[in-house]
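Yeah, one chain of the complex is gone here, protein chain that is, but the others are all in their spots.
Right, chain A next:
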């Protein structure tokens, strides 16, 4: 078996298999500074979603629910095609439908984008996460939530540039697409890619997927989509879920796909300078207090202070107010 699966279409072998993703494959682990270097470098994988081939059948959603054994609530029809209405802790991927009038052709284009975790090379969720080992990144590019380590704080939600993680109200843990890490670990591709009837979702090495996308983009350009392109946003170091968009010059028309996603500077500042300056400031206050306490003379009440207080209470003469300023605001 090769280190990373090359396709999602193959069927699994019938004999039991060992997982091919282990602790030695981690390149990042949340809230962990001393992660040992990975024991090997896996070939980077990617899922490519060709928006122009998608027919909105939601087979990917069904496959996702089936494989991950989640039970999305039965919802209500609100007059839109999205079902459920948003990603949830039980729905890791969602077809988002946009009716867009192309101003150049004045024709209605029905844009369908499969939303879900993009598996960023520089994951904001992982950066924000305070719980050691709750979010990990494998050397093949998959970003995975390890639920037993998750504390449900919601920091990943703030870190994510794509609004993907959802916190369960039932078990207070965060959920999202795993890129079927458990399938990839045994040489299979993601369930959604396997289920897709039109080949809009394909899976393989990232290099192969970029090459595949180039062919698709050339085809789209030949059909008049001059701005067709690959969505692999550099602001997050590239992603391991990529889109072929027929209008790659304006990703936002696809249900608010960010044009230039990056980890928010607020999150960077919170996890960066605030943390280091904050810890330094608190430590200096504490250490400074101890040093002052040890070396400086304490401010003690003198015996004459007590005597003066006694005289004052007994109505005997005491030193007058020491200057006119003591009258304060009177």
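Here is the rule we use: a residue touches a chain if its C-beta (ideal position, glycine included) is under 8 Å from a C-beta of that chain, and two chains touch if they have at least 3 such contacts; residues count from 1.
Just so we're on the same page, contacts and distances are computed from a predicted model.
**Q** One chain is missing here; what is its name in UniProt, given the choices "Spermidine/putrescine ABC transporter substrate-binding protein", "Formate dehydrogenase subunit gamma", "von Willebrand factor type A domain-containing protein" or "FAD-dependent oxidoreductase"?
**A** "Formate dehydrogenase subunit gamma"
**Q** Where the complex has a chain not shown, which of A:37, A:298 or A:317 is the residue touching it?
**A** A:298
**Q** Where the complex has a chain not shown, which of A:7, A:32 or A:98 is the residue touching it?
**A** The single option touching the absent chain is A:32.
**Q** Touch as defined at the start, partner being the missing chain; which of A:20, A:83, A:98 or A:308 qualifies?
**A** The missing chain is touched by A:308.
**Q** Which one, A:38, A:154, A:199 or A:235, makes contact with the chain that was left out?
**A** A:154
**Q** What does the interface between chain A and the hidden chain look like in terms of residue numbers?
**A** Missing-chain contacts on chain A: residues 31-33, 130-132, 149, 151-155, 157-158, 163, 167, 169, 172, 264, 266-267, 269-270, 274-275, 277-279, 281-282, 285-286, 289, 292-293, 296-303, 305-310, 312-314, 321-323, 325-330.
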